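Partial view: only certain chains, each at its native spot in the assembly.
Letters A and B name the chains as they come in the text, with residue numbers starting at 1 for each one.
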Amino acid sequence: MLGTFVFALSGAAAGVKRKLDFFGIMAVSFAAANSGGIARDLLIGATPPAAITDWRYLAVSLAAGVLTFFWHPAIHRLHHFVLIADAGGLALFAVSGAQKALALGLPPVMAALLGMLTGIGGGIMRDLLLNEVPSVLRSEIYAIAALAGAAIVVGGHLLVLPPTTMAIAGALVCFGIRLLAIVRHWHLPAPASQAQQHSERD
Amino acid sequence: MLGTFVFALSGAAAGVKRKLDFFGIMAVSFAAANSGGIARDLLIGATPPAAITDWRYLAVSLAAGVLTFFWHPAIHRLHHFVLIADAGGLALFAVSGAQKALALGLPPVMAALLGMLTGIGGGIMRDLLLNEVPSVLRSEIYAIAALAGAAIVVGGHLLVLPPTTMAIAGALVCFGIRLLAIVRHWHLPAPASQAQQHSERD
């Protein structure tokens, strides 16, 4: 639920910057907080998704949206706190997403990737709705942190290690990698520069 | 079916303005008319969606697309008629979407929201395909009208009122709010202005 709340905050803050109206900000809050879980549930056939049947996801998302709508300058000042909370949300979503995929019998590699998708899907939908290239595709260590956390959960499952311990370990690793990436400005490599810059797509 | 037709008209008209080719206009017509219902059906697990198994949705969508392709100046002149018809489509989609979600046993709040999604989903997909921020997120009383209509259907269900009467009431309320919003230029509030205008997203 904390993860849902901070992801909704990130969606609402992005909506405020794009000058959406009240409904738009609520919609992007909900989408940013719940699209990852909804995408995972649709892909594994667990319909209707929990975000649709459990009203608490909606309530938490809207609370974050209303808060941001009225106090967005304050939330902007809390920028660093929101970034840390977002890293926490990413860790919780990646771990719980991987656990749910394992429980439904998906193969290990796919369970890890679905954990990652649970973590990053909300941000992708937020950016698509706001007509931007998803930031997770462009820079920063974000998806990789989610993948590492999810992989630890899946690895523990394969080695029959205690699930709760591995879940905590996975969440801490994801959270730690993400925080270090923020503090140290880590980036993934981009492809080498090209001669054909700005040429039309084929 | 009238709702499908006018939503397809709105998609085709938007496609003509963005200079899509014949196939693109047909595709956006179909997406604008049917994405809301398809999204609702995927979320509640009612697969395959009616828009995929019942050829009439396709036929009506393509008819609207062909009409717009050849006579788009005339349809542009019918601008006000299309706006009114679109309000009618919104009302019909919101009410029928809420009814279908209730019939599948979803909780009341979620049934109302899925009714709204059925009404607005097509426009969102149309705008995503045309690379624009969905207009429903930015301005105008549109989603709220759909939500009001869907909420009346759900409220009637909770109070065990006659479903047909409540469906008609919900559709009329949605249609009325939307028409009033168009005539009186109602808007939802946007967030208060910001110091950090045009700053990069975090």
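Here is the rule we go by: a contact is a pair of C-beta atoms (placed from the backbone, for glycine too) under 8 Å apart; a residue touches a chain by one contact, two chains touch by 3 or more.
Predicted model, so just to flag it, every value in this text is computed and none were measured.
> Count every copy of the one sequence in the whole complex, not only the 2 placed here.
Taking the entire complex into account, the copy number is 3.
By our rule, only the chains that are shown with their structure count from here on.
> Rounded to the nearest 5 degrees, how far is subunit A rotated relative to subunit B when their C-alpha atoms are superposed?
Nearest-5 rotation angle for the superposition: 120 degrees.
> So what's the Cα centroid distance for subunit A and subunit B, whole Å?
28
> What does subunit A use to touch subunit B in their complex?
For this pair, the touching residues of subunit A are 10, 13-25, 27-28, 38, 42, 45, 47-49, 52-53, 55, 58, 68-69, 72-73, 76, 79, 82-83, 128-132, 135.
> Over in the complex, which subunit B residues touch subunit A? Could you list them?
My answer: residues 42-45, 106-107, 109-110, 113-114, 124, 128, 131-134, 136-140, 143-144, 187-192, 194-196, 199, 201-202.
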